[in-house]
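A single protein chain has been omitted from the complex, and every remaining protein chain is retained in its original position.
Right, chain A next:
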């Protein structure tokens, strides 16, 4: 391919689509705006330069010199030069280095050191090799799922360290060392019936009861460190220091939630900076898909072929969508009214479907809880007993799998463009999953507090239903524990009973089946939503079960290896490329939504509900928060006043007003910036036309 600069003398000016005559490119290439292109290459290969015969080859070098002078502050590695050029510049820099002051030398030295530290840290990331392997075979889209999973593992590990370190480990240590424990909490005005709590079984217990207890968190499991009910409301004295167990419990739970919030927000902001767009983001889709479309990490194999196919498919789909949108804008009002009516009907249907699913979850929870109390667990036989215990989990999982399929079918009736279809289905699925969890919690709440009525029969004595739930926190923790275990079981079962057989059937079975059903495709959005759901379950349960974050970490680690196994054995790359970046931010947003949902039961339990009197580190207290306020009362006067001021309305309302004002100011600023950008773009367009006009004139005159 002969470079075009060699042809400039021969060709006449080209005509471009506007009908304007384009001047020969040679003059354009001498403009300063193109001068930055000449860095690469040694003397002879100055790329893109208008090296018409006769121009001395020394010219690029001179330019190098003057540009290099401006760029001394830029690190050498960021210059688009070849190695030989960079080396020359470095030599020149070193010669000037002895003139530099001590301060600058120290700066350079520290920068180099941080660079090396950063390099080794990057290498030490966990699972780096696996992620690289996945990226090479399936692309960055699927790798983003595993990246997200790794982030969740680290998040859970950090949180687990917090809860285990401040609650579980000290408790275990205190018991092991058999230290003195002083009971706290008022024990005068306590009704004895509220204190009845004995989860251990009496009499002859068959062996499978222990197995059932392990799986459903009842019986002997309630008396382990796993659940809230085990901890004491006491303070431990050792070495002149008093370790207040309930305070430690409360603060570690609140700290765990705050750390998670901070970590997720930090990561979301980091991702947002990368995907921030000044104006309308939709304006960039075609350039983004073409210029950043090819995954350079793909190695040889079927992945490349698949990537070509998926890029072609995507570009075709987008172009079709564009033509469709143009047609749709030309629809008549009658057609439009019909379409809106159809969409309204579909939305109502969706809501009805959601209502039915929620009602099923509510009924299942009621039945399961009542059944567990009424009949002893050992009397029904293993399978039936487990089924009843896991009934809420089963119903929720079934709803989570089946209802999105119906959503997928319904959304096609609404005739939205494809990208909007996908987003809408995703939003509805997110709503379904998180809301079903809320419904479960609501049905538990209505049982525990007798539908919020403190004067109902069973709630009058202890302000909560002490017959069904003598230790209600453990009940809630138990439900979350069951959801966690069941989730993992479902993944294992689906892997063994659906995915592997499917692969076997498709590869070794009749060709018709292979064509109809096809190999499994690793869809990222449903898998990520599964992760978010699992993490939300862990968060909701963390307040009532301190070991749950640790269990969740183990579950996610196991999930990583299982999903990797199924990816490489059973799956083919997806038909439609998954845009990693913009969706990563969306998934973090959904995770934040899950965290927000988890805050609600936590805050409600801490501030409003009365803790069980028969168990737990808050027995005898009116609310969980009262331990903290009691502890604050023991602080010195100044600290107490300060904290009380911070918690009062006199501080909160002005702060809120100030934040509102700040937000409005930033919005106005952003609006004015976008207007400025629009004006500057118009100006650039005019300048471009001026430039073409002037260069044409110059070439005509010369």
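One rule holds in what follows: a residue touches a chain if its C-beta (ideal position, glycine included) is under 8 Å from a C-beta of that chain, and two chains touch if they have at least 3 such contacts; residues count from 1.
Everything that follows uses one rule, which is that contacts and distances are computed from a predicted model.
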Complex member absent from the view - protein name from UniProt, among "EF-hand domain-containing protein", "Homeobox domain-containing protein", "Histidine-containing phosphotransfer protein" or "Dolichol phosphate-mannose biosynthesis regulatory protein": "EF-hand domain-containing protein"
Contact residue for the chain not shown (choose from A:322, A:569 or A:672): A:322
Hidden partner chain, touching residue among A:78, A:330 or A:702: A:78
Hidden partner chain, touching residue among A:103, A:207, A:241 or A:296: A:296
Positions on chain A where the hidden chain makes contact: 1, 3-5, 16-18, 22, 25, 28-29, 33-34, 36-37, 40-42, 44-45, 47-48, 76-80, 82-84, 86-87, 90, 112, 115-116, 118-120, 122-123, 132, 140, 274-275, 277-278, 283-284, 286-288, 290-301, 304-305, 308-309, 311-312, 315-316, 319, 322-323, 579-582, 681, 684-685, 687-689, 691-692
